[in-house]
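Every protein chain but one is kept in place in this view of the complex.
Order of writing sets the labels: A, B and C. Residues in every chain begin at 1.
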Amino acid sequence: MSYEKAQSKNVIWDWLTTVDHKKIGIMYLAGGAFFFALGGLEAILMRIQLMFPEFTFVQAQTFNELLTMHGTTMIFLAAMPLLFGFMNFIIPLQIGARDVAFPFLNALGFWLFLFGGILLNVSWFVGGAPDAGWTAYVPLSSESPGHGLDYYVLGLQIGGAGTLIGGINFLVTIINMRAPGMSMMRMPLFTWSSFVASMLILFAFPALTIGLLLLMLERLFGATYFAVDFGGNVIIWQHLFWIFGHPEVYILILPAFGIFSEVLATFAKKRLFGYSAMVFATLIIGFLGFMVWAHHMFTVGMGPVANAIFAVATMAIAVPTGIKIFNWLLTLWGGRIQFTTANLFALGFLPSFVMGGVTGVMLATSAANYQFHDTYFVVAHFHYVIIGGVVFGLFSGTFYWWPKMFGYRLNETLGKWFFWLFLIGFHLTFFVQHFLGLMGMPRRVASYLPGQGLDSMNFISTMGAFLMTVAFILLLVCIFVSTKNRTNVADPWDGRTLEWTTPTPVPEYNFAQTPLVRELDAYWHEKYEGDGKMKAAEPLEDIHMPNGTILPVVMSLGLVVAAFGLIYLVHPLTIVGFAITFGAMFVRSIKEDHGYHIPVEAIKRDKEEG
Amino acid sequence: MADHQAVEQHTLPPNPEKATLEGRNKYLGFWFFLGGETVLFGSLFGTYLGLRDGVVDGPGPSDLFHLDLVFIMTMILLTSSLTSVFAVINMKRGNYKGLLMWMWATVLLGVAFLGFEIYEFYEYYHLGLGFTTSAFASSFYTLVGTHGAHVAFGVSWITVLLIRYRKSGLTLTNAPKFYTAVLYWHFIDVVWVFIFTVVYLLGIGG
Amino acid sequence: MKYLWRLLPLSLILLMSGCGVQNLSALDPQGPVAEMQYSLIQLSLYIMIFVLVIVFAIYIFVLYRFRERPGDTHIPKQVHGNRTLETIWTTIPILLLLMLAIPNVMDTFTLADVSVNEEGEESEDGEMDHVVVEVMAHQFWWEFTYPDYDITAGQDMYIPTDTRIIIELQSSDVQHSFWVPALAGKQDNVPGIQNDMWFEAPEEGVYMGKCTELCGPSHWLMDFKVIAVDPDTFETWASNMAEPPSNVTEPEGEVAVDGRGVFEQSCISCHAVGDDGGNIGPNLTNYGEREVLAGYMDPTDENLEAWLRDTQEYKPGNEMPNFDHEAINDEEMAALIEYLNELKILEEE
């Protein structure tokens, strides 16, 4: 394809075939936001059901489906894709690269996620969603009637493949594509933490892949790994799930930590305190993340030695996390703190997350965990870390990077309303849940009986959830009313890192000339110690770009077709589906595609216009 | 395809698979993928080891496994690893014919291995070990079958490469492709080392 | 953030005053195991509040002191880090965690120790000093077997006070979890695997228990009761369960006799009274003394009839069929209910 042809494409076709990391990033954000609203809706429905004792807003079975889909959607289809959105858009810009290492695979990863998510949600319309919790413990899941869990298994398998591809892509991008001078220890912390999160993806997701494969073979083809009568063992699933599942929660939180590191440093106008300690702590968290999964299984009967070891290992994570918390506080110390909405979310994160973190350490106390486990205390813990950590990080990143991504700034007044309502709603919803748990309310209950002292707190909790909904709608309003806010969008916050050196909208090649990095916080360094412009590391030349392609969509679609074939055991359909996927793979591998070049003249033209 | 003239003619670099950025990306990315595959197979091995006593009324390892068959299969796969090493050495020499020839040898050995494996499964099935017979059966077929699927995929992948590039000569594009395919092939052999040790040898001897 | 500050001391008061319904709350422990766990909870809570206070203090100070003031445009000093500080905030958390980890490890081993003294099962005063109960969880009810007494009870678990109760947990279908918050934390009932735990109840009383592992649509209704009675009563209960008094085996009232007939026709294949009957559903030998019906309802006649007519409405997914008017007509139903209500083994002595 030539440069001219690449310029003149139909918009929809362009987005379907794009391999541009920025467009893919935006698509991840859009997809993730959609599923976040969906998962939020499911949460609200659950909260309404729990508003009064013995309420019959939804049936017990529906409730189980709601809670399963809420957890699954939020973790796999909302939080991760939203983070992937930022990682996709921002990492190449932060390291001074023109694209990711594997643009094709990047697109494939996105479409796998999207189709996997859609497949999972199709289950609502064809006889019932999965109903065994997001953890899908066997044998409840392996024997669950209907097709709900088949959708769970295959939807997650497809989406999970996309995530794994994405993880590898980020790893190689960060290792191989950094601009000259950008050593590992000059990388912005968002890139660093995304790097570690990608490592976790690489080693955690295969365990899930196998878990899902086994569950699929058990459900669809009568395998007997989990069937006790055939010599099977049900604990194996739990281990496989949590060997994935615990690292997964750090996959979520680490990139969010990265966002906070950028935002807090930017709005305190200070260099991140203890940069190398931060990097080191991130690595330690990643490492320890693999040693603690069995803290979800204290009550399952592994024995006291195992429980004790996993309890102590889990507690150890508080140390590197604490290092990070105090480094952030010291970053603020002596700074000039600006209370923008992005920073409000980062500042709101600190106390909220610490509250969630310390209840995590309480949960890690194995002997006490026998009381906490599978109660609302756990629900409170993980919403504190996930919402107070991950979701706040996402909102912070949204307000921070929105100008760069979309060319306009979000309205600060509305943004602040949104923040306060969300913060209050969030604490209202989940703070009381600690007590609900300790007072005897198990989690995953479709309702509760009156007269057990659980009524008023459940009611309060639901009110909080309503408040969060109002806040969320305010965010949507904010996004739509802000579109005119187009002044100074290239570097609105006096940014420190390379993404702010690009013009907005960012040209498809990101950097006309690859920048030369001379310090941590490269842009800040040039602004306050140099002439305010990045030095170029190369002369102005033609820029090589990859071609767009529809194959990722085709490959993902093929897998969805195959999944339907598997779910309903229509073997010809399965074969057709795989044939489509492997056919597209075949085409991809025999048709060499060397991309095209953007001529220097066009780059110069862009420069003058921008 | 290319809307520009190729001006530079390329001379053979010492590591053609890593001479371009694309090549280096592919090389690294593929290795990382293998790192993930390690955990994938680790999970399968763990499942198998956890369930291997769950034979219920079906046949167990010592009723089924023959060392001679496994030994032959092992030798075949080991040799195919060597042929693919020779293929890479020839690639670095610029001897494209040699590369193709050794890769074909690898494919043939891979096919032979698969043949034995199919025969083996067929035999076990007739000895009463169905996929759903027992937890041992399910986990055994899943572990060894996943490895077999890798072999099958490797064979098809290399074959496609060999046919697609039968006449092109060594280029900066296909060198990394051959190289990663060879890495994949070695990895299959690495997994097999554990399979023959943990599944077959321990199944009979432990 | 002020909001949070106000909630903190408030919540502490709430916690320490032991809130929640008695006999359901982990914050109101009624036995040594729950007490041990409660003191660990308290210890960890104090440590966490210490951490929170420090973090919040620095946080509020920083926000106040270093906020941007109007017109301020200075560029702060770009500090790299500080070794000493970093050492401090690495060491102190480690020490705090050790304070929690050590008692926790000890308690974990204590709780896992289900051995009983080997000398002999009788202590000096001739009383049993431990009782073994096998707890089999079913979708969605509980079965309690006392191997030393050769008896099986459903839903209500009678235990003697001041006696170590050794619990052996199993499941007949999916995974469940056995939790009596006021007496002990939970352990799981895992199909194919046996888990052991122990607890003691010094005081007589009825303690609420719940299943805490999602086990299907009626998971939330899978409640049970632990009824602690003095050891003598327990012995009476146990021997009457083993050999039910005559009112149970041979009901006297005319209606109840008819009821027994209905029971033999419709129920006995799944439910046993005494030795007599199936074990697909709970044993009903002492139904008349049940605290609750179906694990959670008041055991009134109306509820019992409603339950029998439409069990699937009250516990969706459970194994018991509905009995409509064709299966059991109104008259028979009344008789059956009367019969069931008379199944009492303690009071009728």
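In this section, a contact is a pair of C-beta atoms (placed from the backbone, for glycine too) under 8 Å apart; a residue touches a chain by one contact, two chains touch by 3 or more.
In the analysis below, contacts and distances are computed from a predicted model.
Asker: There's a gap in the complex where one chain should be. From "Cytochrome-c oxidase", "NitT/TauT family transport system ATP-binding protein", "ABC transporter permease" or "Heme exporter protein C", what does UniProt name that chain?
Answerer: "Cytochrome-c oxidase"
Asker: The chain left out touches which of the shown chains?
Answerer: Every shown chain touched by the left-out chain: A, B, C.
Asker: Touching the absent chain in the whole complex: find that residue among B:45, B:104 or B:125.
Answerer: Touching the chain that is not displayed is residue B:45.
Asker: Which of B:36, B:58, B:110 or B:154 sits in contact with the chain that's absent?
Answerer: B:36
Asker: Which parts of subunit C are in contact with the chain that was left out?
Answerer: Residue positions of subunit C that touch the missing chain: 112, 190, 193, 195.
Asker: By the contact criterion defined above, which parts of subunit A meet the unshown chain? Give residue numbers in ascending order.
Answerer: These residues touch the chain not displayed: 171, 175, 199, 202-203, 207, 233, 235-236, 239-240, 243, 290-291, 294, 300-306, 541-542, 544, 592, 594, 597, 599-600.
Asker: What subunit B residues would touch the chain not displayed?
Answerer: Residues 2, 4-14, 16, 20, 22, 28, 31-32, 34-39, 41-43, 45-47, 49-50, 67, 70-71, 74-75, 78, 81-82, 85-86, 89, 92-94, 96, 168-173, 175, 183, 186-187, 189-190, 193-194, 196-198, 201-202, 204-206 of subunit B touch the chain absent from view.
Going forward, only the chains that are shown with their structure count from here on.
Asker: Looking at chain pairs A-C and A-B, which one is connected by more C-beta pairs in contact?
Answerer: A-C
Asker: Where the centres are mean C-alpha positions, what is the separation of subunit B from subunit C, in Å?
Answerer: Comparing mean C-alpha positions, subunit C is 52 Å from subunit B.
Asker: What whole-number Å value describes the gap between the mean CA coordinates of subunit A and subunit C?
Answerer: Taking the average C-alpha coordinate of subunit A and of subunit C, the gap between them is 37 Å.
Asker: Could you work out how far the Cα centre of subunit A sits from that of subunit B, in whole Å?
Answerer: Centre separation, subunit A to subunit B: 33 Å.
Asker: Of all residues in subunit A, which are in touch with two or more distinct other chains?
Answerer: Within subunit A, the residues that touch at least two other chains are 232-233.
Asker: Going by the contact rule set out above, which residues of subunit A touch subunit B in the complex?
Answerer: The touching residues are 2-3, 101-102, 164, 168-169, 171-172, 175-177, 202-207, 209-211, 213-214, 217-218, 221-225, 227, 229-233, 236, 239-240, 243, 586, 589-590, 592-594, 596-597.
Asker: Looking at the complex, which residues from subunit A come into contact with subunit C?
Answerer: Residues of subunit A touching subunit C: 59-61, 64, 131-133, 137, 139-140, 143, 228, 232-235, 268-271, 273-277, 299-301, 303-304, 307-308, 311-312, 315-316, 318-319, 322-323, 325-327, 329-330, 332-339, 347-348, 350-351, 354-355, 358-359, 361-362, 365-375, 424, 427, 431, 434-435, 438-440, 442-449, 451-453, 528.
Asker: Considering the complex alone, what residue numbers of subunit C touch subunit A?
Answerer: 1, 3-4, 7, 11, 14-15, 19-21, 24-27, 34, 36-38, 40-41, 44-45, 48, 51-52, 55-56, 58-59, 62-63, 66-68, 72, 74-82, 85-86, 89-90, 93-94, 97, 100-101, 104-105, 107-112, 173-175, 177, 179, 181, 184-188, 190-195, 208, 210-220, 223, 296, 316-317
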